[in-house]
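Before I ask anything, let me first share the structure, which is written out below as structure tokens.
Excluded from the complex is one protein chain; the other protein chains are retained at their positions.
Now for chain A:
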Amino acid sequence: MGSRASTLLREEEIEEIKKETGFSHSQITRLYSRFTSLDKGENGTLSREDFQRIPELAINPLGDRIINAFFPEGEDQVNFRGFMRTLAHFRPIEDNEKNKDPIASEPLNSRSNKLLFAFRLYDLDRDDKISRDELLQVLRMMVGVNISDEQLGSIADRTIQEADQNGDNSISFNEFIKVGNVYILYIDIDIDI
């Protein structure tokens, strides 16, 4: 218990995270409280097991993919900055942000960054293309054992057919945008603090 009080966030850190992610002061402290409660090892970072301990996440068919999205390439631990950076993708876009200075770097929760996040859930090998195999993998995760391989294969083929425009039998990011753009605001999460 005592160690928690001593690792309270410093003001400068909160300011930096605020600038980077756009969360408000109170949202950041609240999410920090959540971060520390998940951090059973109390070493300031989360591992994959810490995420898997959340039952509602463990039963989510895409749970593993979502957890992966928090960890940078090849790493096994994520600190609070990284945690917030990933969560920032789900922050709703506010009106006053739309007219921001175009020279400033794009905010994490811009439309195209949200789309990139969703794209990367499919594109495991990060080659900027969703191949038929990658699509099948995600489909298989979502349906479990309840649909046969052939049926699943035909669903995948149909989907690629509809989305693919340059005929390379895979879905690139630009093609994905055209399909996904309309739904993207659905993944916004309103944090009510």
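We take it that a contact is a pair of C-beta atoms (placed from the backbone, for glycine too) under 8 Å apart; a residue touches a chain by one contact, two chains touch by 3 or more; residues count from 1.
Rule of thumb we're sticking to: contacts and distances are computed from a predicted model.
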item	value
Protein name, per the UniProt record, of whichever chain is missing from view ("AP complex subunit sigma", "Cytochrome b-245 light chain", "Tectonin beta-propeller repeat-containing protein 1" or "Phospholipid/glycerol acyltransferase domain-containing protein")	"Phospholipid/glycerol acyltransferase domain-containing protein"
Chain A, residues in touch with the chain not shown (by the definition above)	1, 4-5, 8, 14, 25-26, 29-31, 33-34, 37-38, 51-63, 66, 87, 90, 118, 121-122, 138-139, 142-147, 151, 155, 158-159, 163, 171, 176, 179-180, 182-184, 186-187, 189-193
